[in-house]
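Structure in structure tokens, see below.
Omission of a single protein chain aside, the complex is shown with its protein chains in their original locations.
A, B and C are the chain letters, set down in written order, and residue numbers restart from 1 in every chain.
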Amino acid sequence: MEPLKIGIAGLGRLGKIHAENLVKRIPNATLTAACSILQHELDFVSKHLGIKQLYTDYDEMIRSADMDAVAIITTSGMHCAHLTTALEAGKHVFCEKPLGVTIEECKHAEKVVEAHPNQVFFLGFMRRFDASYQYAMEKVKSGAIGQPYLVKAVGIDPLKYIEGALKFAPTSGGIYIDMAIHDIDLMRWFLNDDPDTVYALGSSYGYPEFASFGDAETGCALYHFKNGGMGTIHTGRTAAHGYHIETEIVGTKGSIRISPVPQKNLAVFYNEHGVVTECVGSFPERFEAAYLKEMQVFVDCVLQATKPEISVYDGTRCTQIAFATTQSYKEGKLVNIQY
Amino acid sequence: MEPLKIGIAGLGRLGKIHAENLVKRIPNATLTAACSILQHELDFVSKHLGIKQLYTDYDEMIRSADMDAVAIITTSGMHCAHLTTALEAGKHVFCEKPLGVTIEECKHAEKVVEAHPNQVFFLGFMRRFDASYQYAMEKVKSGAIGQPYLVKAVGIDPLKYIEGALKFAPTSGGIYIDMAIHDIDLMRWFLNDDPDTVYALGSSYGYPEFASFGDAETGCALYHFKNGGMGTIHTGRTAAHGYHIETEIVGTKGSIRISPVPQKNLAVFYNEHGVVTECVGSFPERFEAAYLKEMQVFVDCVLQATKPEISVYDGTRCTQIAFATTQSYKEGKLVNIQY
Amino acid sequence: MEPLKIGIAGLGRLGKIHAENLVKRIPNATLTAACSILQHELDFVSKHLGIKQLYTDYDEMIRSADMDAVAIITTSGMHCAHLTTALEAGKHVFCEKPLGVTIEECKHAEKVVEAHPNQVFFLGFMRRFDASYQYAMEKVKSGAIGQPYLVKAVGIDPLKYIEGALKFAPTSGGIYIDMAIHDIDLMRWFLNDDPDTVYALGSSYGYPEFASFGDAETGCALYHFKNGGMGTIHTGRTAAHGYHIETEIVGTKGSIRISPVPQKNLAVFYNEHGVVTECVGSFPERFEAAYLKEMQVFVDCVLQATKPEISVYDGTRCTQIAFATTQSYKEGKLVNIQY
Partner (left out) sequence: MEPLKIGIAGLGRLGKIHAENLVKRIPNATLTAACSILQHELDFVSKHLGIKQLYTDYDEMIRSADMDAVAIITTSGMHCAHLTTALEAGKHVFCEKPLGVTIEECKHAEKVVEAHPNQVFFLGFMRRFDASYQYAMEKVKSGAIGQPYLVKAVGIDPLKYIEGALKFAPTSGGIYIDMAIHDIDLMRWFLNDDPDTVYALGSSYGYPEFASFGDAETGCALYHFKNGGMGTIHTGRTAAHGYHIETEIVGTKGSIRISPVPQKNLAVFYNEHGVVTECVGSFPERFEAAYLKEMQVFVDCVLQATKPEISVYDGTRCTQIAFATTQSYKEGKLVNIQY
């Protein structure tokens, strides 16, 4: 079978990871084209990955590059426009999270996806493809913890990246939209249900600047799910120990915690501080294998004409929930989530 | 110095623990009298602990026994009446949590305590006396985690006691009043602040009977604190692995988790299940040393005429918060906490 | 029943621990007398523990103090002489490890103990009374790990006490006699067998002074047991993280590790170093409860006329094994252990 020809749009930190995976680690795909508004990023993939079809204009790449599919790793605000162009041009689409930055454009994306039922649309919630999360889901499905009824999700960025977070804060949409959307996806995935109400708080003890932007350094939210389940989110930006992603699924017969100690690797140190486990320092380090896996699954879906598990509707719902959470935090009140 | 003479009221499971500690492990106290409405409990302390002054009537013990202080381990509904009688009779008082079962009696208890400023009144929130919690508080005070701004408290009873929980549920006051009050105390202690709003949920997936009693099998609550801090509580009754009490204190420079693995002891098993840490099975097992320590501190407070750290007002506030939490759960709305 | 009247000989660091336990925490014993060659130690127990019968001469205490039993916590070289005097005077004896410093005096001690079969002789291998070790033994006896065939014992003193270790080294008898004797006892206990050959090494990388005393900073020994089982010992003095006592019992169906993380308590820190468990810093901290438990068991043995599990022969054998281990290290050859 011929490898799938893919073009990539967006060559930032995550874009480079996907580009390198497509070139080096996904045997049934070929990265044929790349697009970025930054010339030095194009030079980079030309030189290091041998990509020859280079574009500074997204629409032009879609029109003229030799490719069957596109990986959209552009800024969040462009996702919906880019996926629309691609689908309408007959391309399969891998799209980074979030689906969109307004509900309206998410709803529009749904219509575009619906209009092209034979093209794969894949939304990059990579955590679902992490080996530990996949194992946890298998165990949940096998009944190992009985009926799951509570998901407690924690996502905290490393303190060492705080300067970047502060700089990005005024335009990020806020911590619940920018960061917690992954946790929202996990809650929905493990509970197989949607929340109907949310109450959310935020604090900015270390860096009050976040509050001044209408955002929060740390957020805590509590969700009631339609079938009576519950979810909690603790999201933040100031983990001294590293990049902390932890999820607990509580069921009637037991519970599973994924990564309560976000270890860098299997080495444990016995030193003057005590017994020390060093931690992962960033999302590319933690989810390196998951980023590869999700793209591999996307490629396989296209080549084998199968449907991805994650749908465009998941993207819309996560965005709706993130907006409702943000509203609850900003208005200080309980919010009924509208779908 | 002469040992402190103490009488004990209530000889149930926890009463027996306190009685035995007073007789065997607290050298500067003497258990001189005991009261219970159950003759077999009195027989027990007579036979095994050598207590000679035995009463079935609390007031009579207070009036006539040779004692300077009383340990009140009676049913929650009697705490306020019993502490009032004792204080008015000039006795020092150790009182099990909760302070009372209505706000009114708590407020009354405050007045009685205020009227006897030279007598020690000590409220038994034993978790504060656990070595790990004390160490965590020392670390917090030393600045090890910067400014604490979030406390995440978990308290789950073992599944193996579910029958007792079901039986007790109709009269327990509900999970937030009966169980979460300890977690409420810990949040207040570590944040050194009071919450002003609460939103609480509950579910009863394994044992829907709890819902039918107006109670919940598992509860999740989110608190906003006056100074902007946050607290979460996850309380339940169905831990398959044992008795799970875990508290995380999150600060601007780090965090502390107390007992994420509620280990029975230091033995770790490598067997067909994997690497297994067996867990503590009950509150007496987990807090054995804390029950001893709190009573020792009470005795020392009396003999050295020092003030306990925990006050009657802490008791009232915890009760007020527990009531507000229950109200939020029952009414499905955000509740402003009244003090 | 009347409490057992005990005198204590030796009031150093460990002696004080036993004295305080006897006064405050063992209800069926009374510490009636104390002996030390240091006046300030006698003053200490007089003032803080209220002991009235004070002696600078051991024999005089045995002759004249009002006591049924003696706790011998004197220097190792005096253990055999002191236990002989006591047993011959009709006293029950609790004796700190080691039984003696030569095989000859151990053999002599055996004879003295045999000559007084109605008096309790109790040897203080406290690790056997630690809750985790007791639990492990219960599990082993219940068949949880099948047939145990290998014990791996680790005992490392904290680096912070290295100055004391260096000072004590020239007269300590060497690391295998001074420290590893506890590990030897544990190997014998869990395998229920005696080793017949040993090969031992030593190194002194951090503090070569140990080598110049004919001792080793760190020792590793490998034992073959009579029934075909095996044992390993890793003993040292330079644990940066604290006081490290770890024992693994390997059986045909699983294994048990006791304290691979020698945690100070249940608090776990998430900070700039990673996820950190602080460690116990000394033997009194690690074995606080075991020191109390062993003395309680001794008192109960006397009062209930039961035999202690540990015998004088255990003391001799451990000493014989420690000597053979030392010989192997010093001579660089395999040693057959003589009993």
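Operating definition for what follows: contacts are C-beta pairs under 8 Å (C-beta built on N, C-alpha and C of every residue); 3 or more make two chains touch, one makes a residue touch a chain.
The structure displayed is predicted, hence computed values, not measured ones.
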item	value
Neighbouring displayed chains - absent chain, whole complex	A, B, C
Of C:56, C:147 or C:192, the residue in touch with the unshown chain	C:147
Candidate in contact with the missing chain, chosen from B:134, B:277 or B:327	B:277
Option from C:203, C:282, C:311 or C:327 whose C-beta touches the chain left out	C:203
Those residues of chain B which, in the complete complex, touch the missing chain	239-242, 244, 261-264, 269-279
For chain C, residues in touch with the removed chain	146-147, 149-150, 152, 199, 201, 203, 205-206, 218, 220-222, 224, 228-230, 232, 234, 236, 238, 240-241, 250, 252-254, 260, 332-334
Interface with the unshown chain - residue positions in chain A	23-25, 27, 131-132, 135-136, 139, 144-145, 253-260, 262-272
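The definition used in the following text is that only the chains that are shown with their structure count from here on.
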item	value
Arrangement of touching chains [line / ring / star / complete / other]	complete
Superposition of chain A upon chain B: rotation angle, C-alpha, nearest 5 degrees	180
Chain centre separation in whole Å, for chain C relative to chain B (CA means)	38
Distance between the centres, which are taken as Cα means, of chain B and chain A, whole angstrom	42
Separation of mean Cα positions, chain C and chain A [Å, integer]	57
Shared interface positions of chain C, touching two or more other chains	262-264, 269-272
